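Have a look at this one before I ask anything.
Missing here is one protein chain; the remaining ones are kept as they sit in the complex.
== chain A ==
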Amino acid sequence: MVRSTTNRRLHRLAIYALFSVVALYTLFPFYWMIASSLKSGQAIFDVTFLPDLKFNNYEAILSDGVFLRSLMNSLIVAASVVALSLGLAIAAAYALGRIEFRGRSPIMFLFLAVSMFPQIALLSGLFEMIRWLGLYNTLGSLIFAYMIFTLPFNIWVLTTFMRNLPRQIEEAAIMDGCSPLRIVRCIFLPMMGPALISTGLLAFIASWNEFLFALTFILTDENRTVPVAIALISGSSRYEFPYGAIMAASTIVTVPLIVLALLFQKYIVSGLTAGAVKG
């Protein structure tokens, strides 16, 4: 009896220890970023773990028109990618998940194959396409490019989800006089809420953080998105590297993602597992 309670305590202790290690490992970079952003001037080069709570880095970065502009650009790009890729993926998922036609699984695997190419392999071909479409140095180029990796994933997840919606509910809606469009809009979409939120959020994060395409397809400052803008932040002279400002900008950029993730937390889990387990 005594032995078993000590055992259980040790067991619990071990779990908490492991948990702390993992938490430290994943959260320390974020903490370091935030702490550094709150130090000013030379203090950033001292290895102290407590922040100074000086906000002049934030003042500097928030008064920088280019940074604010790039924040706006990122928001436009990410939101457009989410809206477009969800819209297209829903339509595709209805066709792939609910309608019988020849060549359905080859199409599904084609989508999967497309999403497997490394970004860098697509870069030059995509660049030509974007120039040909006249999208170079516009936000449209990024929206277009990001769809390439968000769409296959969204279609894949939403199709498996859509396929598992009960057939009789669809038939009930047909008997109730619904057109396919109304079935998708009024019956399927609300039932797919968790899947839509998790795929939408992942698309948002992917577009928000993307660097390579954003660096390649955009030429001028006023069209840049935030990851590239941060990388290009420079000091007053070539000998000064503004760590503080970069850390502050990085923190500002991370906040929307964290807010979104917390807001939709409970849907993300159920959406991802639904796709994963049933797929």
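Just so we're on the same page, a contact is a pair of C-beta atoms (placed from the backbone, for glycine too) under 8 Å apart; a residue touches a chain by one contact, two chains touch by 3 or more; residues count from 1.
Here, contacts and distances are computed from a predicted model.
Taken from the listed names "Protein translocase subunit SecD", "sn-glycerol-3-phosphate ABC transporter ATP-binding protein UgpC", "Quinol oxidase subunit 2" or "Anti-sigma factor antagonist", the protein name that UniProt assigns to the chain not shown is "sn-glycerol-3-phosphate ABC transporter ATP-binding protein UgpC".
Only one residue from A:178, A:205, A:231 or A:257 touches the chain missing from this view: A:178. For the options A:75, A:135, A:191 or A:206, the residue in contact with the chain missing from this view is A:191.
One of A:4, A:42 or A:168 touches the chain omitted from the figure, and that residue is A:168. Residues 166, 168-169, 171-178, 182, 186-187, 190-191, 193 are the ones on chain A that touch the missing chain.
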